[in-house]
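All protein chains but one are shown at their positions in the complex.
So, subunit A:
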Amino acid sequence: MFGRLTLSQVPYDNLVVGTAFIFAAVLGLVIVGSLTYYRKWGWLYTEWLTTIDHKRIGIMYGIVGTVMLFRGFVDAIMMRTQQVMAAGPLSHGYLGAEHGYLPPYHYDQIYGSHGTIMLIFAATPILAGFMNYLVPLQIGARDMAFPYLNALAFWMTAVGAALTMVSLFVGDFSHAGWVGLAPLTELPYSPDVGVDYWSWALQIGSIGTTIGAVNIIATIIKMRAPGMTWMRMSLFTWTSLTTNVIGLTAFPVLGVAIGLLSLDRYLGTHFYTTGLGGNFMLYTNLFWIWGHPEVYFIILPSWGMMSEIIPTFSEKKLFGYPVMVAATMSIGCISWTVWLHHFFTMGAGPVVNAFYSIATMLVAIPTGVKVFDWALTMVRGRLTFTTPMLWAVSAIFMQIIGGWTGMMLAIPAINYMTHNSVFVIAHFHCVVMVTVFASIGGATFWFPKMFGFTLDERSGKWVFWLLVGGSFIVFTAMFMLGLTGMPRRLAYVPYATWWPLLAIEEIGIFVDIAALAAFIWQITVSIRDRNSNLAGRDPWGTARSLEWLTHSPVPDYNFAVIPHINARDEAAWRREHHLDHIMPTEYSDIEMPVNTPVPMFIGACTAAFGFAMIWRIWWLAIASLVTIFVIVIFRSFGGTTGTTIPGSEVRRMERLAARGPERRPDRLVPGAVTAFNAGAAE
């Protein structure tokens, strides 16, 4: 009846997991309790869960990504703490572990989930959230090309993240790293459900990313406002386009790589087995054909955000815009030709290694172009070091460190020496930190656009210095450990001489924890003081791209009248020519699609399907798959429904909003249109 799922699969006797469970249960009860107490369930359902508004979907992506970011961060703390406790043969053991406090099998699951979560369920959703929110606004569109698919993509991602979280409390997670090393992931070596959790979470999440990529590419190509030529698109839109071309072409390969692995596990085929004709290097190749472009999937939108923030706070247009566009597109192309550098040591021979070495080094050219362009944007600019600017500038420094060490690793000779050492880990964490820094900068930068008030600057600077300081401490020590030969993925560090550097890493991690505390404080303070920090259309005063022409927070219809685009930095162009206060004279009716619970239902069925497949509950898997087909077909027979906001109502809302943030009516927040349709606006 329940496949392999038995009560003994719940690790209630594990103190570490038990603590996490109590924490999650308390948090869940607080959320459910407060939603019930404040009677917000209906609001949550009508305004958020069933929404197909790209802005709200973007914010929901951000929430899922941020929650997963915290989870991944906790994994990181646990790993570093384990290593500092388990260094040397004389190190003590606690909680049943021989050294440190985590038995190796548990530790292995933690690094597997840390990597999977950070890349797939934290970075990817957070960036997808930014792209969802900003791309339609930056090209002057009312909505995405396919709003309903957009919601579906979000729910697929959320289901993937949810399955990863469920693995914490029911069963195991993969102990084979986020790359799912074959043949370790084959059934004889991993008989538990851990690998199945990993593979289904990734499979479902990547379907979401692929659908989202179709949507964003189609939106950018087809939905641009009149006058928005290709060379007037803001750089974030360009990087979103490139990133989603990568998403569209790379994620299907991941689907095949993991799908064949699942066939091996479920049906006993021999794609990657060690016997009967399987070839596990096939897995490694397929995985990294996705895996390396995925690295650029994560970095490109971050560069886009930096390219928006730096000109805004330099009060100059972006230096070398056409070159930046060319660099972005060429990085997208090169990303496809470098995957083999992930296994230089497999014995491919000098010709193959040389090809991939050179291809990898080629990435440095467009990346260098970008760094110089950001620097030259700042030269002779009127710089203001607000928190977004600080984050963007520090991201450049991280980019330089990550890039330099990347060039070192691109040389096969050095790679043989540092292969599978923590030097590699330090390198790619520096690169991923670019995304973290740029995303926090971007979140601070666009926060007033999303929520209508600015974040607290003072505490934001605390977050900045603590996180940047902590990260530099951790990764400097890690580079040194790597160069002295410490391998990655160690649950027990046999060599006690490494202890001082491990301790420095632990100190850095504690500084990062302080940064997290400062971040929570920043959010609390900002929400408390929101009425004194209300934002107008352009709270920074120097913003450049199109989204700053509409109100903060953005009304459901984005732009009351679609703007005609005259210049690349339209907002700056209008401001510089004193045209920014000219409002449209006529408002016409606006057609909007209505919310639908269908994507959420499909998401629920997918979650049931994934869970059933993991535990081999066949009846539930078949039932949920059939239900998905029935829902899709049933919906196709209904007509699509829309609603119309009358021009007079648009005029009324615009007039109210034009009086400035201090006089803004309470209803002009996301949801005003829904309220209007319910008759509440009178």
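The rule is short, and it goes like this: a residue touches a chain if its C-beta (ideal position, glycine included) is under 8 Å from a C-beta of that chain, and two chains touch if they have at least 3 such contacts; residues count from 1.
One rule holds for everything that comes next: contacts and distances are computed from a predicted model.
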| item | value |
| --- | --- |
| UniProt protein name of the chain not shown, from "Electron transfer flavoprotein subunit alpha/FixB family protein", "Carbohydrate ABC transporter membrane protein 1 (CUT1 family)", "ArsR family transcriptional regulator" or "Cytochrome O ubiquinol oxidase" | "Cytochrome O ubiquinol oxidase" |
| Selected from A:G28, A:G96, A:P191 or A:P226 as touching the chain missing from the view | A:P226 |
| Per the touch definition above, residue among A:I59, A:A145 or A:A438 touching the missing chain | A:A145 |
| Omitted-chain contact residue, chosen from A:N215, A:T435, A:Q522 or A:S624 | A:N215 |
| Of A:N279, A:S330 or A:T476, the residue in touch with the unshown chain | A:N279 |
| Of A:G291, A:G508 or A:P563, the residue in touch with the unshown chain | A:P563 |
| Where the unshown chain meets subunit A, residue by residue | 142, 145-146, 149, 210, 213-215, 217-218, 221-223, 225-227, 229, 231-232, 248-253, 255-257, 260, 263-264, 267-271, 273, 275-279, 282, 285-286, 289, 321-322, 561-564, 566-569, 573-574, 577, 579, 582, 584, 588-591, 629, 633, 636-637, 639-640 |
